[in-house]
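The full complex has more chains than appear here; those shown keep their coordinates.
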Amino acid sequence: MIEFTTEKFSGPLGLLLSLIESEEMDITEINLAKIADEYVAYVRAAENIDPEELADFLVVAAKLLYIKSKALLPYLYTDTEEEEGDDLEKQLRMYKEFIEASRQIKDIIAQEKFLYLPPITKSRRIQTIVEPTFSPPTKVTALILLEQFKKILADLAKRNEEKLPEEKLEPKMNIEEKILLIRQMLFDKVRVNFSKLLRAATNKTEMIVSFLAVLELAKQKELIFEQDELFSEIHITSNKQ
Amino acid sequence: MTLKSQLESLLFVSIKSLSLKELAALTNAKTNEIEEVLRTLTEDYERAGSGLAIIKNNGQYQITTASDNAALIKEFLKSETSGELSQPSLEALTIIAYRGPISKLELEKIRGINCSLIIRNLLIRGLIEEKFEKTKNENYYNVSLDFIRFLGIGSVNDLPDYKKLNKSEELAAVLEEIK
């Protein structure tokens, strides 16, 4: 895997774009499916991702894994669900356009073609207008200042309290929890149908997490998969007995 | 005096940038007439290779030095150029420049990541401006005239590929989902 530094990308789409570009791949759904594992591995290993930004990285991870699962198990998905992968592909293409534009802007800034304003100084204005330079607003009083200052402090107190929006931190079922759940299911039932496992998910993210959990358990050789023919139901049993 | 002359004088002495509306009130002329004269003035400066330029952003106008003299003036004023922009800031700034007025939500949809902190920093540096849109009950962001001056261009329209990126259909499709 290629080493990335934080300077090379900013945010999940930046990371995804550098992965795609380092493999010299075009932005297509198929390539996104190919790159999914690398992305997940990077996010998992990365220590320099701000915890507050992790949620955003995970959203993209979920989308990638969804695309990957769709590529691997197309029969699980109906046509109406096409959009998710299409959406990430579009989003990344567009992001890339802006990244390219930002490079051009960087070049423009580097040319240092700053435009300067005429100086607005007292001395210069006095030449034009010979009048006392103290011109107070008529309505301002010490009490108005007091009232204003209290309002500013109240706003600041509010701002200091503002944390990440709650929705960003919505609890998502994590893989470990799902793994425990699958183990429990296999313990209870001996054999579980893969499609049933996915159907039990209440939303896409959970479906992806289920899929990941199964992959993880497969990797750890805890599960045995059986399939009668291509695209038919996959039966899962535990390897531990 | 002609309207052109009056506009030139007003822009020269004003502390802040002036809008067509403000200029209209000051000169008793119509806004479209003023817009036309300012366009001519901008072109006149360019054609004559003048040391001055007129820049425009979001309906606000300012008179500045010509971009080709930037190095000389920098040397003369011994001005320090403001610090580097981080990659995330540059990205956000680019998107706001091409797509402004843009809401925080739209910006985050394009970047795929929370942008609160970056917006706050860009506001403090004066490179973007915030405007509350009553009808949408949301803040919208635009680049500022200081950004235009920082780049040494006449307006956002002079940015490379502005038309294409400003009207991108893919972008419209992505942003459509937010609604």
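Remarks
For clarity, chains are labelled A and B in written order, and residue numbers in each chain start from 1.
Here is the rule we go by: contacts are C-beta pairs under 8 Å (C-beta built on N, C-alpha and C of every residue); 3 or more make two chains touch, one makes a residue touch a chain.
Computed from a prediction, not measured in an experiment: that's the story for all the values here.
Composition notes for this entry: the full complex, per chain label, is A x1, B x2.
To be clear about the criterion, only the chains that are shown with their structure count from here on.
Centre to centre, using the average C-alpha position, chain A and chain B are separated by 30 Å. Within the complex, the chain A residues that touch chain B are 7, 9-14, 52-53, 56, 59-60, 87, 90-91, 93-95, 97-99, 101-102, 104-106, 108-109, 111-118, 120, 125, 128, 164, 168. On the chain B side of its complex with chain A, the touching residues are 12-13, 15, 53, 55, 62-68, 70-71, 73-74, 77, 79, 81, 85-88, 90-91, 93-95, 97-98, 109-114, 148-153, 159-161, 165, 168, 170-171, 173-174, 177.
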